[in-house]
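Here the complex is missing one protein chain, while the rest keep their positions.
Now for subunit A:
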């Protein structure tokens, strides 16, 4: 009799924990939104809400592919540096095409974006090779890439900032029907990555590899190939984020993008992506990134020092990981 009661109690606790874990991110989002609305009258203004979206778009573009990597059990620390390198390279290409070769601004813009993405793809490919062929842990391989690519960005520009970037800046500053272009790109990519993760065989393999890599290998999934594709996609998005970032900055800055991977990973983990792999959604990541963006925004509006901000971000990420780990442990015991 007692055993039955215990089992029922355990089951109830497990259900509550599962619901809590599943909806924690949304409760947190609503709570922060509500508190921010009361804390600053400027928060709810349309222009401020657009600001939050505009300010989070580039992080989200990096965070979507990072979510896939984390779900499959690996990570990438290089996107911030990749964005800096590919961004300045794209800007230099655009300036050369328009000023030295007389190419039409629209065509030059498209070519510059393609060039940045192509460079990102190459970097992603190199990351993938190092990790899948040479079996270097992803953390170390991408840490090394982060340093090297930052150096390459500084070398490429001679350490200088590129000014007079021309009309391509509209990509970072312009709007279409009132929606900032980076936000529009972010929304399109959100739909794309959601479909990729949920509705394709590739997406299912990502979950399978992260859930149990050995079982995935045993069932015939080519883990190296899937990981290689994931790093290439990450590189491509790093390239896109890079050119958008430079357009937003109105200059080509080789030092830009530092620490962006941290905010992207924070957003993904807050959004419920499990660091042990096998779990996570694009919607969760989007909400996680928006939470990071809202915190940045409200702390600015309240003139709170960045020291507190950094502490809070660290606390949030630790809390999210603890909840994730507890959820996993309770699954094992249940």
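Some points to look at:
Criterion: a contact is a pair of C-beta atoms (placed from the backbone, for glycine too) under 8 Å apart; a residue touches a chain by one contact, two chains touch by 3 or more; residues count from 1.
The rule is simple: contacts and distances are computed from a predicted model.
Chain not shown in the complex: UniProt lists it as "Sugar ABC transporter substrate-binding protein", one of "4Fe-4S dicluster domain-containing protein", "Stage III sporulation protein AA", "Sugar ABC transporter substrate-binding protein" or "Cobalt transport protein CbiM". Screening A:9, A:31 or A:325 for touch with the missing chain picks out A:31. Shown as candidates are A:113, A:145 or A:245; the residue that touches the absent chain is A:245.
Mapped onto subunit A, contacts with the missing chain fall at residues 16, 20, 24, 27-28, 31-32, 35, 39-40, 42, 45, 47-48, 51, 54-55, 58, 154, 157, 159-161, 163, 169, 173, 245, 248-251, 253-256, 258, 296-309, 311-312, 315, 319.
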